[in-house]
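All protein chains but one are shown in place.
Showing subunit A:
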Amino acid sequence: MIQKKLTLVETAPAAGSLPAVQIRNLSKWYGTFQALKNVDLTIARGEKLVICGPSGSGKSTLIRTINALESFQDGQIVVDGIQLTRKPEDVEAVRKRVGMVFQQFNLFPHLTVLENCTLALRLVRGVSQKEAEEKALHYLGKVRIPDQAHKYASQLSGGQQQRVAIARALSMQPDIMLFDEPTSALDPEMVKEVLDTMTQLAGEGMTMAVVTHEMGFARQVADRVVFMDRGEIVEQGVPSEFFSNPKELRARTFLSQILH
């Protein structure tokens, strides 16, 4: 993989030895169904974490609890030293530090690409229109969509849309980026351009938690792979270890199914 000489992350991660995300004893129920079972997970600053597992294993639910898109009933989450409660100020502080990219892109269809990237800067960060546009264009350039800024999402390909979604999240200059199956809704030929952008971002030291089935990406980029099944973390380790020598039967079964 050729690393582009571009920097996606201008701001150095906040100082301190504090982990980016600390999850302790986290449990979540949907009614009587327990979606997360006493999950413990720490994401170090600058770490690239890949979370994998069969569908329904709770991996998306887990990363969605980090920016409070999902609630939890038991345990605690600390993001950048901020304990996540249901208080507006806590949630706002956490969401300012955490960027998210969705499976379905979720671009705002009524706004142009540029407006998608500037809206939150203006409304949440209070940045002026001009400064917001400069910043947004900068990040759109980084994801290689500079000349589509005035188009609407529906005029772009899936891969382009997802790259805009990445630029939109980066424009807010988060410390942590969450990716919820970012390539699962893409046509095969567009997967690479999105993964390349993510690889580039990883190369620049962004803290990343990625839910994905792209095991090639995990092997190449991840510092650590977490395997989840039925709401719990079953196994975790460095990619070389995990892929060549999975210890748990469930992990072996899963890998044999997706690595044909």
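The working rule: a contact is a pair of C-beta atoms (placed from the backbone, for glycine too) under 8 Å apart; a residue touches a chain by one contact, two chains touch by 3 or more; residues count from 1.
The working rule: contacts and distances are computed from a predicted model.
Participant: Given that one chain of this complex has been left out, which of "Glutamate/aspartate import permease protein GltK", "ABC transporter", "Anti-sigma-W factor RsiW" or "NADH-quinone oxidoreductase subunit NuoE" is its protein name according to UniProt?
Facilitator: Choosing among "Glutamate/aspartate import permease protein GltK", "ABC transporter", "Anti-sigma-W factor RsiW" or "NADH-quinone oxidoreductase subunit NuoE", the correct UniProt name is "Glutamate/aspartate import permease protein GltK".
Participant: From the listed residues A:K48, A:R95, A:K142 or A:R224, report the one that touches the chain absent from this view.
Facilitator: Going through A:K48, A:R95, A:K142 or A:R224 one by one, A:R95 is the residue touching the chain not shown.
Participant: Of the listed residues A:V124, A:V238 or A:I258, which contacts the missing chain in the full complex?
Facilitator: With A:V124, A:V238 or A:I258 as choices, the missing chain is touched by A:V124.
Participant: Touching the left-out chain: which of A:K28, A:K48 or A:R168?
Facilitator: Considering all chains, including the one not shown, the answer is A:R168.
Participant: Out of A:T32, A:S55, A:S154 or A:S244, which is the one that touches the chain we can't see?
Facilitator: Of these options, the touching residue for the absent chain is A:S154.
Participant: What does the interface between subunit A and the hidden chain look like in terms of residue numbers?
Facilitator: Looking at subunit A, the ones touching the missing chain are residues 67-69, 92, 95-96, 98-100, 102, 104, 106-110, 119-120, 123-124, 152, 154-155, 165, 168-169, 172.
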